[in-house]
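A protein chain is absent from this complex, but the other protein chains hold their places.
Naming follows writing order (A, B and C), and every chain is counted from residue 1.
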Amino acid sequence: MRDAIAAHVHDGDTVAIEGFTHCISFAAGHEIIRQKRRDLTLARMTPDLVYDQMVAAGCAKKLIFSWLGNPGVGSLHAIRRRTEPAALAAGETLLEMEEYSHHGMVGRYVAGAHRLPFYPLRSYSESDLPKVNPLIRQVESPYGDGKIWAVPPLNPDVAIIHAQRADEEGNVQMWGLLGCQKEAAFAAKRVIAVVEEIVPTSVIRADPNRTIVPGLIVNAVVHEPFGAHPSYVQGDYDRDNAFYREWDTISRDPAATEAWLKEWVYDLPDRAAYVAKFGASYFKGLTPPSAPSGVVDYGDYR
Amino acid sequence: MRDAIAAHVHDGDTVAIEGFTHCISFAAGHEIIRQKRRDLTLARMTPDLVYDQMVAAGCAKKLIFSWLGNPGVGSLHAIRRRTEPAALAAGETLLEMEEYSHHGMVGRYVAGAHRLPFYPLRSYSESDLPKVNPLIRQVESPYGDGKIWAVPPLNPDVAIIHAQRADEEGNVQMWGLLGCQKEAAFAAKRVIAVVEEIVPTSVIRADPNRTIVPGLIVNAVVHEPFGAHPSYVQGDYDRDNAFYREWDTISRDPAATEAWLKEWVYDLPDRAAYVAKFGASYFKGLTPPSAPSGVVDYGDYR
Amino acid sequence: MSEQKPASRNELMVVAAARALEGKRVCFVGVGLPNIAVNLAKRTVAPQMELVYEAGVFGANPARLPLSIGDPTIVTGSTATVSMHDLFGLYLQGGRIDVGFLGGAQIDKYGNLNTTVIGDYAAPKTRLPGSGGACEIAINAKEIMVIMRQSTRSFVSTLDFRTSPGHLGGAAASATLRREQGWGGSGPSVVVTDLAVYGFNSDGEMELRSIHPGATLDEVKSTIGWEIRTPANVPETPSPTAEELRLIREELDPTGAYV
Partner (left out) sequence: MSEQKPASRNELMVVAAARALEGKRVCFVGVGLPNIAVNLAKRTVAPQMELVYEAGVFGANPARLPLSIGDPTIVTGSTATVSMHDLFGLYLQGGRIDVGFLGGAQIDKYGNLNTTVIGDYAAPKTRLPGSGGACEIAINAKEIMVIMRQSTRSFVSTLDFRTSPGHLGGAAASATLRREQGWGGSGPSVVVTDLAVYGFNSDGEMELRSIHPGATLDEVKSTIGWEIRTPANVPETPSPTAEELRLIREELDPTGAYV
């Protein structure tokens, strides 16, 4: 992870650590904090704890997003402190905000991934969002049936996605919530794939419909067990909801936030140390019983 | 199948029997021929043998398509006879043709399924296709970067898809080539799902990422083993390539074509009789050895 | 069963919201209170209802109350788990959703909703989560139901920001616009709060339908920032059953974190 972030994430980059609640690469976010990247534009449908932590650590100058919160808990307080003038600390500046709806953010990645100049959608009518975001525009249908809304392509400098498994060439397979990992990866100039498990290529090739991102577009494959904690990985571990609630308390207080970052990010060399600090039994408590998918047959055609 | 076609396919309808080489519902096509539907507009990326047979049987007045042929073999002769003036039989009229590229046809279904007034794409520049199809138009990007091409939505009256399995509610799972079955089904006003196997809902729910079409949009589920023959079903049976070549010979001759339709469609009551006429051992010869997908774990979260 | 505590106002709200879903087929579940109401409905008045989560799940069958709309329990055992592109494009914009269930920080008398900011957008007093999928749910779901606690801060005469359109400035103009612009939905039909249940009259304006047990008309009126339309006789919202309360307290929210 250290090498992947050093090679592919630069100051000033637009970075998308995607994953809708599921498979959020906290490990990558923490490594970016450790490597003290600055002036990042952080794109993500749902900036959650990992972006709150990155903002608290001073990595970001701008957010591109569609929903800002601690899912199921409440607000992201570090981000709110950089958003509400009354809460701004001395010397701090407001974060730039570029805001869409979910379908709009998905559409931005799709347009970026399909190399389209815009993505059309039926959102935004009579909403105030286009008034505050001049990039949400109207496009005239060439079939005489009026105007529809559009969003522009988003092509992040780097997309970072977490998944259950990949082979060494970076062919990534994922199940459960797919979010917009595929679209973000194809839209990005560079891709870092972080996975719970590196498997032989034969495992990938035994179920090719499960592949969401091919190694072709992946610049680095990182093996990082529990790399999505405190978010979850379908079948591997559950969301650590206690931490999501704890972060609500920690993040309300800048000093407590700083102390948490020191203890859990700056003072640890890597994700393995983070996992070791919790201890193996901690993660056992988050592991669900098995719910197997069943097998399908592709047939051996020679 | 008889009831499904009787209820959902009417004279004059736009019908899409989709499936890119894989999982083509010949059983549905033959039932439409038997029920003597007329004036159909047949939409399909790759009109292959089943549409050649339906055209030969007099079901169609128009084709909407992107590639017209007998894949890996040659031409569709019945369709060519209705397309080339020199070959037209006395009393016959030319088929109406509305022609796109593959990406354009996919885009038409996507626009129909997403309820969009058009689908933008980077095809058609400097091709003669827009000259002969006025529905291929240009749309101006609202971001000042020029024009791009567009195709209009396609919303068939009925889409017919074949797949490996569904439950009784019509939740359809498919693997192998996915074609544009999902997009065609969501675009259609009515959907008939034809499957090799009806499975308990628990089988579907054990692997929800495998579902391509939910029962919500399916109007009829038909259990029809070998219903895609002579095309194939991944893992179940191989393409009957001998028949694809045989059809090249049969279809060159209108009388032979008529005789074939009589023997294999009109004179048989249903697909089961068609399968029985071949005999079980025939299909054994088309069955591949097993190539299992492996199992993934979704986790039991309570 | 031992003697039950009487229903709290939050419980009254959740039960009334769940009951509004009776007979509905496909419901798009928002984050927070809608999540609880819809899961209660699935266990009571609408067992056949398909739960759709914007995270990408159709036909969810959650074995526990989902902690968030992205909880892994909504995936396991669901009918279909799909990309968000498919969910928003094929299911929602494609017109397959009967009811969208939304919350909000502010609502006006036409059912327009604000989930973006309190105060000025560029320099907000309070930064809220934003649209998420709410804006497009409001436009594309065939019918919208709203669940939120009422107060003069939340039931306002003028929104600070219109995130999600309701009946705009009135039903007639809204219906024309929705038709001409090809919106999929017809807008809000029901609003459920901790005090009462509201519908919308033919002008698209919110109208009191029933008051929850224990609440008064004065209390209802004094917590709304405009003069709410009120019929001559306002019925009382039917009380929760013992089973509804048991489901909330023992199965859906045993720690009392949400209700």
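Here is the rule we go by: a contact is a pair of C-beta atoms (placed from the backbone, for glycine too) under 8 Å apart; a residue touches a chain by one contact, two chains touch by 3 or more.
Note that the structure is a prediction, hence the values are computed from the model and not measured.
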For the chain not depicted, the shown chains it touches: A, B
Residue touching the undisplayed chain, where the options are B:Ala4, B:Val55 or B:Leu68: B:Leu68
Candidate in contact with the missing chain, chosen from B:Val106, B:Val195, B:Val218 or B:Val296: B:Val106
Of A:Ala113, A:Val195, A:Val222 or A:Ile250, the residue in touch with the unshown chain: A:Ala113
Missing-partner contacts on subunit B, residue numbers: 20-22, 45-46, 65-69, 71-72, 75, 79-80, 83-86, 94, 99-103, 106, 110, 121-129, 132, 145-148, 175-180, 182-183, 232, 234, 238-239, 241, 288, 291
Positions on subunit A contacted by the hidden chain, ascending: 110, 113-117, 171, 182, 186, 201, 204-206, 208-209, 211, 214-217, 298-302
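Heads up, the rule we're going with is that only the chains that are shown with their structure count from here on.
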Geometric centre distance via CA averages, subunit C-subunit B, whole Å: 41
Subunit C: positions in contact with at least two other chains: 57, 71-72, 75-77, 81-82, 89, 93, 182, 184
For subunit A, residues contacting two or more additional chains: 121-122, 145-146, 148, 175-176, 178, 234, 238, 288, 291
